[in-house]
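The complex appears here minus one protein chain, its other protein chains still in place.
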Amino acid sequence: MHEWALAESIITTAVEVAEREKLKKIEEIDISLGELQQIEEDIFRFALDEILKSMNLRNIKIVIETENAVFECNKCKHTWNFEKDKLDEAEAEAIHFLPEMAFVHMRCPSCGSPDFTVIKGRGVSITSIKGEK
Amino acid sequence: MHEWALAESIITTAVEVAEREKLKKIEEIDISLGELQQIEEDIFRFALDEILKSMNLRNIKIVIETENAVFECNKCKHTWNFEKDKLDEAEAEAIHFLPEMAFVHMRCPSCGSPDFTVIKGRGVSITSIKGEK
Amino acid sequence: MVDPRLSVIKKRLKDINNIIAVASGKGGVGKSMVSSLLALHLASQDKKVGLLDLDVYGPSTHIILGIPFQKFPEEDRGIIPPVFHGIKFMSIVFYSEDKPGAFRGIDVSNIIRELLAITQWGSLDYLIIDLPPGIGDETLDVINLIQPTEFLIVSTPSKVAMGAVEKLIDLLLELHLPIIGVVENMKIGDSNYVKQIVTSKDVRYLGSIQFVPALEEAIGDSSKLLKTPFIKDLERIIKKSL
Partner (left out) sequence: MVDPRLSVIKKRLKDINNIIAVASGKGGVGKSMVSSLLALHLASQDKKVGLLDLDVYGPSTHIILGIPFQKFPEEDRGIIPPVFHGIKFMSIVFYSEDKPGAFRGIDVSNIIRELLAITQWGSLDYLIIDLPPGIGDETLDVINLIQPTEFLIVSTPSKVAMGAVEKLIDLLLELHLPIIGVVENMKIGDSNYVKQIVTSKDVRYLGSIQFVPALEEAIGDSSKLLKTPFIKDLERIIKKSL
């Protein structure tokens, strides 16, 4: 599972931010999983737990939300949502590993352009880190 | 004066937007002049007037505001404002014609990087078009 | 709000009969050489020609044609592209002093939109656009903003080049964009490799331009360039395609 590497990026960043902002303790990390990357919450939570344990971090509340993906065509300005069933299995998995493979395997459903922007819901991000000063 | 071409883009866009939104009449166009492009309000207003007259458009209120330029370094995250006196005359004029020449002639004052983002105040833009439905 | 520059780009290009983007996907195959000599040749035939260099990292056409860039172009309701060797010429080199620019994609796109919005080409028989390699902001903006552009594709007889060139061709075909055809540049030997791939895609193979060892010495000198075998081969290609 390659999700471990991304989970590690979340925890490492949270620790760095906590140090920079001089938090005594991290209490909560809010994470957004962009729909395009198709990461399952269970798998991601498992990876996060493993990393937290290995770093001896305890009692941190992890809040995970999925953000729906929204695309906007740079040619015709049409906006649309992620339609996974239009992709074959290998294409969907490629996008799971590298979300920008959307520009290889997807097209604007209105005009056919490969040139579009992922407005929302690309991948893994941190929305907030809470802690004790 | 090359400002005429940009003034024309503003009026042409306003007319297109008015048509698309089925306005009977354009009453006001609000324009932002980004500081980086160093366009003088007087010159720009003169060009706009000339174009409006040539297109037989009357009684449109033109509101022009200047937006200060803000830069953020992609390397060290430092933010700063436009300091025209650090540029020689030809450099400033090149940026006037092509604002991205900032990435040729300017550097992050904190770390020296040429890789920064113009967060605000790049060039000419429309902030709002008002009219009668 | 909408980008105001987009509304005038069509106006600026309205009196141009043919817009030709010289593209490849691959770098170093001779796009800038083909663009420059195509413009030079057409101008020598008394065509009204413009040349727009969109390679913002390594603008080359001013080097090939020996164009001085020390003066800002004149202004008159926009920017008037200065004329060299009969070619109306525009390149960022007039503004960059030929110094390096660290442009991210969004900056490249802004440069292209600004240049297209402010340059007053007037009436032209041909506007030649020299594109950089890749399928990035430059190529996508040309596709989205300049219609109709016809693509003149340049490759060399190499598997590595064709790897990138095929990607561009496949994308243009998928989007039903007009492709004039493929020029095989720096041909040494007589392999059919490029011709076969191109024709199997139902794209016109326009012919080859020989590898000209002495071409380097003609760079920067337009009259020498017009006398190289490169021009002869290019003329043959133009005759049957433009």
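Order of writing sets the chain letters: A, B and C. Residues in each chain are counted from 1.
Keep in mind that, in the parts below, a residue touches a chain if its C-beta (ideal position, glycine included) is under 8 Å from a C-beta of that chain, and two chains touch if they have at least 3 such contacts.
Predicted model, so just to flag it, every value in this text is computed and none were measured.
Enquirer: What shown chains does the left-out chain touch?
Expert: Contacts of the unshown chain, counting the full complex: A, B, C.
Enquirer: Looking at the full complex, which residue from C:Lys99, C:Lys227 or C:Lys240 touches the chain that isn't shown here?
Expert: Looking across C:Lys99, C:Lys227 or C:Lys240, the contact with the absent chain belongs to C:Lys99.
Enquirer: Among C:Ile87, C:Ile112 or C:Ala164, single out the residue that touches the unshown chain.
Expert: C:Ala164
Enquirer: Applying the definition given at the start, please give the residues of chain B touching the unseen chain.
Expert: On the side of chain B, residues 74-75, 112-115 touch the unshown chain.
Enquirer: Since one chain has been left out of the picture, which residues of chain A touch it in the full complex?
Expert: 1-2, 4-6, 8-10, 12-13, 16-17, 74, 90, 93-94, 97-101, 103-105, 113-115, 117, 122-129
Enquirer: Can you name the residues of chain C that touch the chain not displayed here?
Expert: Interface residues of chain C facing the absent chain: 25-29, 32-33, 57-60, 63-64, 98-109, 132-137, 140, 156-161, 163-164, 167-168, 170-171, 188, 213, 216, 219-220.
The criterion applied here is as follows: only the chains that are shown with their structure count from here on.
Enquirer: Please work out the Cα centroid separation of chain A and chain C, and write it as a whole number of Å.
Expert: The separation of the two C-alpha centroids amounts to 40 Å.
Enquirer: Counting in whole Å, what is the centre-to-centre distance of chain B and chain C, each centre being its mean C-alpha position?
Expert: 29
Enquirer: Counting only residues that touch at least 2 other chains, which ones in chain A make the list?
Expert: Counting only residues that touch two or more other chains, chain A contributes none.
Enquirer: Can you pull out the residues of chain C that are in contact with at least two other chains?
Expert: Not one residue in chain C touches at least two other chains.
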